[in-house]
Structure formats: structure tokens, C-alpha cells
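This is the structure, below, for whatever I ask next.
Every protein chain but one is kept in place in this view of the complex.
And now, chain A:
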Amino acid sequence: MNPNFKREDAGQPPSLHAPYASTVPRSPRQPLVRIPHTLTETTGPSNAWPRLMGGAMADLTTQHKAMPQGQRIIVSGRVLDEDGRPVPNTVMEIWQANAAGRYIHKKDQWDAPLDPNFTGAGRVITDDEGRYQFVSIRPGAYPWGNHHNAWRPAHIHLSLLGPAFATRLVTQMYFPDDPLIEIDPIANAVPLPYRQRLVSRFDIETTKPNWALGYLFDVVLRGRDQTPFEDDHHA
């Protein structure tokens, strides 16, 4: 039998965070119904990801004719579970704005230049030790309509499947020393100190001389839980 996974920890944000205005009409008001983990929650497509999505695209700077504008970066780290064990062979999907803070998306109305050499979409797979690495450019900050003079801090969207339906995670990685994090309603939906789990660290060891700045970002997915659900005793 597949073991259960642990539940949310204290660092997960609530669905309703009123300073992020669009959560107000889009978050449930009824309490969530807690259910045991069945085979449905403890399984997932795991190794089947290449058949689903295709192969890795670990360099976002070489998808077009020339190098994109902006500061080249190398983002690397590990995908781990809550017990510190590596999560190997799992997919991390990546998307982001360009160096000017503009998304290659028709609904992005921010008046900053598009870059024909930058899409901003990628995908990596963790190795046997849960390690991943991708090359991109540092995204820019951009304004949004949440409130007067609202600006999103520079961020990279990350999407992970992990081993099971229960471990699915979509998150955003931020950059150190970005003053916009302090005033961003999305980052601050996560209570402190846990918000800081989303802030990457600049790393001189993974910085490549005369080529790219290195940032470290580990992703921690839910771990295995040996504690049975209370109703399991009746099974």
C-alpha cells in the first residue's frame, strides 16, 4: 500500500488573502472537507512526464535566433521532501517575464518591450539526487492592477508534480534584496517567516565567471506520513 503524505504545514498561505484582490471572489467560503489519502491521492504520473510533456528545455536563452536581452542567470537547487530526502526524476516547469518585466502574452498590457529572442518557458527534470539547474535571464519587475502603484517583485514561476497528486505544487521564486517583496500581496499571502522560503540566495560558487550569476533555490514537497488517518481504523 502506498503511504500517505503529510498535510499542509504552517507555511502554506490561505486561499483568501484580501490584499490580493482577486482572491476575494475566487476563494471558497465553505470549509474544506478533509479526506483520507486513497490510492487516488498517493499516486501520480511520476515517470510518465516525458511522454506527457516532452523532453527537457533547460536553457531559456537559446530557444530563438539570438541571445535574449538581460542579465543571464543560472538557477539551481534540489527538490526534496520534508524529511530532506531527494525527489528524483520529477519535472519542474518554468515560466517567467522577460528582462523588462513583460510576458509574451497578449493579455499583458505592460508597456515594456517584448524580446523576440525570449519566450520564458522551460522545463527541467531532477537527477537521482533531486538536483536541477536551468539557465535564463533575470526577469524584471512589472506593475499590475491590484491597487494603486502596485508592482510585482521579479519572480520565476515554478510548477512541480512530485510523486503523487497530493504533492502537486505551483510556486514562485523571488530574488534576494528585492524591496518589492515587502509590499507584494502575493508573496505576503505567505506568513513570515515562511515567506522567506520563496527567496532565492545569490551564490558565488555557482556563478560562472564572465558568464552568468548563480542563484540557489530548493523546493520542498510534502513528505511521507506514517500516521494513519483517524478514520482508517474503521477500514
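Methods note: a residue touches a chain if its C-beta (ideal position, glycine included) is under 8 Å from a C-beta of that chain, and two chains touch if they have at least 3 such contacts; residues count from 1.
Note that in this section contacts and distances are computed from a predicted model.
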Inset, instruction - Assign the chain not included in the display its UniProt protein name, restricting the answer to "TldD/PmbA family protein", "Protocatechuate 3,4-dioxygenase alpha chain", "3-oxoacyl-ACP synthase" or "Transcriptional regulator, IclR family". - result: "Protocatechuate 3,4-dioxygenase alpha chain"
Inset, instruction - May I ask you to list the residues on chain A that touch the chain which is not drawn? - result: 7-15, 17, 20-30, 32-41, 43-49, 51-55, 57, 63-64, 77, 82, 84, 93-97, 103-108, 116, 119-121, 157, 159, 165-166, 168-173, 176-177, 186-187, 189-190, 193-201, 204-205, 216-222
